[in-house]
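Missing here: one protein chain of the complex. Every other protein chain is in place.
Read from first to last, the chains carry the letters A, B, C and D; within each, the first residue is number 1.
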Amino acid sequence: MTAIAAELTPRARTWSSFRRNPLGMASAVVLLLMLLVAIFAPLIAPFPEGYGADTSQPPSAAHWFGTDDIGQDVFAQVVWGTRVSMAVGVSASVLAIVIGLLIGVSAAYFRRLDTPLGVLVDLSLSLPVLPLMILVAALAGPSVRTLAVVIALFSWPEVARVVRSQALAIVPMPFVSAAKVVGGSSLWIVRKHLLPGVVPVVGVSVVLTTSRAVLSEAGLSFLGLGDPNSWSWGTILHKAQQSGALASAWWTTLFPSLAILLLVLSTTLLSVAYNDARNHRSDT
Amino acid sequence: PSVPGQSGSPSSAEQGAPASADRLTIGTTADVVNYNPLVGNSRTDSWVTSLMYPHLMQMDEAGKRTPYLATEWSYAEDGKSATVKLRDDMKWSDGKPVSADDVVFAVTAVQKEKFGVVAGLITALDEAEAVSPTEVRFKLSRPDGTFLDNVGFWLPIVPKHVFEKAPSVQKFANDKDWVSAGAYKLTKVERGQRYIMDRVDDFGPGQPTVKQVVFRVFPDVNTEVLALRNGEIDMIGNVLPPATAAELKNDAQIKLQEIPSLGWAHLQYNTKRKPLDDVRVRQALAHAVDYEAIRNIALKGFAKSSNSSVLTPTLPDYADPSSKEYAFDPEQSKKLLAEAGQTNLKLGMIYDQADPNIARWAPMVRDAAKKAGITIELQGLERNTYLDKTTKRDFDIYAGSWAVMDNPPANLGLAFKSGGFINYAQVADPKLDDLIDKAQRALTVEEARTPIQEAARIIHDQVYDNVLYVETFNIAYSAKWTGFKPMPSELLSILNPLSLASAKPAG
Amino acid sequence: MALSPDAAPKPLEQRGEPVLRATNLHKTYRGGLLSRGGAVRAVAGVDLDLHPGETLGIVGESGCGKSTLARMLVGLERPDQGEVTFRGRPFFTRGGVPRDIRRRVQMVFQDPLTSLNPRMTVHDIVAEPLRVHRLAPNSRAMRDRVAELLTLVGLSPDRMSRFPYEFSGGQRQRIGIARALATEPDVIVCDEPVSALDMSVQAQVVNLFAELQRTLGVALVFIAHDLAVVRHVSHRVGVMYLGRVAELGAAADVYSAPAHPYTMALLSAAPVPKPALRGRSRIMLAGDPPSPVAPPPGCRFHTRCWKATDRCAEVEPVLEDVSGHYAACHYPERPS
Amino acid sequence: MRFIGLRLARGLLTLWFAVTVTFFLVRLLPGDPVLAVADPNMTEELRQKLLADFGLDKPLAAQYVDYLGQLLHGNLGMSFRQSVPVTTVLMERLPWTLILTISAMAVTIVLGIPLGVLAATRAKGWLDRVIQLTGVTAQSLFVPSVGIFLMYVLGVWLGWFPIGGAVDLDATGIGATVSMVHHLVLPCLSLVLIQLGGYVLTMRTTLIDALGEDYVSLAKAKGVRPGKVVWKHALRNALLPTTTIAGLQLGTLVGGAVLTETIYAYPGIGRAIYEAVGQLDFPVLQGAFVLLAAAVVVANLITDVAYGILDPRVRTS
Partner (left out) sequence: MSEPPALEIRGLHVTFTAQGREIPAVRGVDLTIERGQTLALLGESGSGKSVTAKAVMGLLDQPNAHVRFETARLGGRDLLTMNAEQLRALRGSEMTLVFQDALSALNPVLSIGDQIGELYRVHRGLSRKEARARSIEMLDLVGIPAAAKRIDDYPHQFSGGMRQRILVAMAVALEPDLIIADEPTTALDVTVQAQILELIDRLRRELGTAVLLITHDLGVAAEVSDRIAVMYAGRIVERGEVGELYDRPAHPYTEALLAAIPDLDSPASELRAIPGAPPSPAEVPPGCSFAPRCARASEVCGTTRPPLTVLPGSDRSVACHHAEEMLDGALT
């Protein structure tokens, strides 16, 4: 039927309503820019090391974001911090998502696993995350990899919960029964029907987990559990905190904080916008 | 001082309603962990308990022992015993006099249960006895010229009649109903918030001016600084980070007191690991550190050179003026490495990430070494891991600092004699051992000086220790106060009992 | 009227070997560990035979267990009790449903949209059974077969790379039928295949089923709540009430001479699109169907039955031959 | 009955899980707990004695069983470092944590609901976008930065609020309460800021969904005033998911305020945990986690009760 055939595909509809959301678009652009900064950090600023003569200088033409108490350029730190912060954020969230996806889908599909896995997820969700992260970070020693793993370790339950609820909505769908009637094995159904079905929510999860991971990284680094060998925004703040300059040398605090804010804000807005765009009900 | 209603208008505080002698509020970053003075070893522990429990001796600005509970002390001719005379006008807060029995009890408890800082310092002690209520005699197994200084300064005297009731002195929490004899008594504790100490009116050595001393807990130094600027606290007990000190220098409301350190910051090379067992490699490393830059940039100039000697200028009795600092000379360094047949030297360096100063200069050490072709990989560790690795001697390079090294013969013994407790570099040098032994047996400074300087020279030449600097600590307090009596080290600073007892509002 | 209450159920019909036979099926849904509420007795003792090439219609009100029955018939649900056999072979073995039986029994679902994965193209949907059973040697053969199937159900093969939402309801249902036909099944169980369709489209699909059965000889179980539709397509009809079969027999007999009071009520309550028949006398049942969580004892229909006696409340009637077809009633209506 | 039993079983399970996870995590911490207590200058013999004193010389499994046994008797053990019962250590902190979290939660809910309603009823309008943006921004803030900023501006510059601490020393009676509130404002504000966004967003989406439901249309069709349609008909339904979030948050917030407590020098549990990690004070650490798990269990129970009040479907079956 020509009339019906001309309807937009869900993806196109999502995209078209997403495009009309200025906040969502702006967020996407900001994220893209940050990603570029992270990738091309070496082209933007030299790796901040050594020390400079101009210590604790406020922002100026020479040092856009000022210098810290040993004279390093804060701009360079923030640029290179983008790299580590985003890397920690993304790798933690990817890890969390792999675990969460596995557990969420298994819980939803294999009924016998649902109760134990559901309980496991619920229990994990009720653990005090930050204190435990502190514990585990102390346990594993500070490094970027540790941070990513620790954060992932405590972020997957959230993902699993979302994935499970989405998958639970798919499992009773007649098309899953249809695949079973047709003879599809469990693995087939999980692969062909469940996983593609939960991908959209996982997309949102990636974004949200990333932003949470960035905040967690900042928190742990701030508490002195970060990687001393690389610059992340949390590390910059930690050094500012250690030097007692949070309030006085405001530029060492402000710019990394802004970077965190910007990243977290744009990821959150992006996921909100994406969800809004996907939820066609809200605009019909 | 925080008075209700007043915190709402700090301007009144700023415009300097003069401080009253009613209360002195001191910021600290941590809680008291243990009120038992024989056990507690954190800074806040020491500050609070040192106001409560007398020691036999105090220390002056040059590290020399001065009387406190003890009035005089001396060794016997053969060095096998020592006598201490006590003042008779100090009382425990429950009215009982502070007597020789208490001193004997404290030292014996430590000796028997072997705990705390003091245990390692009194290995020469055979037995302590109260000769009279005001005189104690220590019998020693060998002559030890460091014994009295150590026991006198480090051992807190606790009330025997209270502590002896506990099955184990070490396990005695002492967390309430305190019986103390210091200038102030602890009257109220609000954990996580504050410790309130009231003046003892009939304190033997002289009544303090300030009625009440309050320690307030601020886990974050930034907040603490804000509170000082806001007039909510009168003093920051802990040492200011150099950058903050530089910043606060320009603040008219705040005064900074410079305090010399009794310890030093240093790098130690694990002499049991190849290729660090080769003195040329260690020397190469010593030439690959930019000492000036560390002192000027990382410490903002709040540090003195010790001329690469373990005898620091803080203790002029021992310091050796002929010692020369290793020059920052990457070429020399390369040459030495070439001689030792080392190329592409790669070493790890552990340090405590929570130590703001070291966290600052560790990268500078790495970057300077790079110029000499040495790769140093930083291992900034969480504190407990760092301690663990240190005690296990599991490192190439150790970066750290010693807080109080007030008695070179005793301290160098611990730090450089074979098997010494804090001999992190695992030095095993018979000549050095002999020299230190000799210095320890000496009963006077004059006698000890020559062998100890000789030992220090060996440590310098062999780079058993690479001393970077002696920090100048900055303690900040409100300009509304005056009369503090500074003492060396961050532990005593202007927070020592005598200093607080003599503090008073300015003007 | 003198039926002994404990008369054994007789075989329903002897017309050669049935392709699909259900004996004494029971299914009870129990709430999960953490959920509340009692067990739902969705199907409680159903016997059915399906003969090759015939259409067996099932009618009944919502919640009476039609879908549950259908799911058990195709092996989606394992009965708690009783057995389903395909040409005499049990459906459920220890290793699950044997693959060849799986192939032979297919299903068409009620909602044509949700039974098609929205993320798959029509080609992928129809090809899924071919892939699973490896019925096509290569992707070319697969395409050809899919095209063939689509043509069979009256869809143009050149739209096979479209997505389901690009089709109308009737067309979607055709896609579902094409998928069911892909493995050349002997039996297709259709669970309300036309209920979700627009009235103007419903007839197209009903016609398609009739035609497929004529040409392919496939046996159909056709479930619906619309009496007229069931009458239209079925050779035999079963009427279900609260998890049990109330009446079963040739369509013509059941519709023209219902023996069970419930069948009568159902037929009488169904609205007739003939304004002229408005004044006719109708049987109005009182109250709502009881909850399957706590079905009434005895005859399950006795709470709403105008003929009910004490006996009905105590003794559960079994399916018995009543003038050529079967009814589970103590007081069946017999043609005078 | 069965339901209550299940809830209780679940609570116990949560407790056990938290205890077990933390027990083993804690024991895995690098470093020597004895070292943290005594001097490094101690003999091996003394070390062994201390280990035995702390019960650390037994195999891990035995320690675990011992711990569970003690826990059943309500005994959380003795702090290594402070030589006082863990309960004493924690009970000094708990009230402050509760004051901080509960007040933050209350303020968040009180602000979040009307803001969510406002945003939902003006969905896609400018006010909605402003509220959303503000909420999300606040939620993305980094606590220490905000803390320092607030203290600098509102504390040092304007002098409205004290810097750090929980209550003034000299305050008594009603003055103490006033002083407590006075000290509470900034840390509470920080927590509210970072939580509020979540509430507003959930409130908004669930309310938008609820507003599209048939029962809302029916209410309108009955001639119910628009305000009442929102507040009486839609809101109560939309509150259900929000309750779940609140419950989850209340439980985790108790331990999650480490950064806030650090920067505002607030004497709460989170800070105590952080300190205990540094001191390798196993009993205190574990005790704190038991306490937090208990908080979660209690929060879940509160959520259940709230759910029951809000949702008759739960109450009546």
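Heads up, the rule we're going with is that a residue touches a chain if its C-beta (ideal position, glycine included) is under 8 Å from a C-beta of that chain, and two chains touch if they have at least 3 such contacts.
Since we're looking at a predicted model, the values are computed, not measured.
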Can you say which of C:Met107, C:Leu227, C:Met240 or C:Ala259 touches the chain missing from this structure?
C:Leu227
Logged for chain D, residues touching the omitted partner chain are 124, 213-215, 217-225, 232-233, 236-237, 310-313, 316
Just the residue numbers, please: which parts of chain C touch the chain that's not shown?
61-62, 168-171, 198-204, 206-207, 210, 225, 227-229, 231-232, 251, 255, 265-267, 269-278, 282, 284-285, 287-289, 291, 304
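Methods note: only the chains that are shown with their structure count from here on.
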Treat each pair of touching chains as one step and give the shortest count from chain B to chain C.
2
Chain centre separation (chain B, chain D; CA means) in Å
39
How big is the gap, in whole Å, between where the Cα atoms of chain C centre and where those of chain D centre?
54
Chain B residues counted as touching two or more neighbouring chains:
220, 222, 226, 354, 382, 384-385
In chain A, what residues contact two or more other chains?
138, 141, 241, 246-247
Parts of chain A lying in touch with chain D, wherever the complex brings them together:
23, 119, 122-123, 125-132, 134-136, 138-139, 141, 211, 215, 218-219, 222-223, 237, 241, 246-247, 253-254, 257, 260-261, 264-265, 268-269, 272, 275, 281-283
In the complex, the residues of chain A that touch chain C are 1, 4-5, 7, 9-10, 114-115, 173-175, 177-185, 188, 192-193, 196-197
Taking the complex as given, what residues does chain B use to touch chain D?
2-4, 7-11, 30-31, 33-34, 36, 39, 41, 114-117, 119-120, 171-173, 175, 190-194, 196, 214, 216-220, 222-224, 226-227, 229-230, 232, 354, 382-385, 387-388, 390-391, 414, 421-422
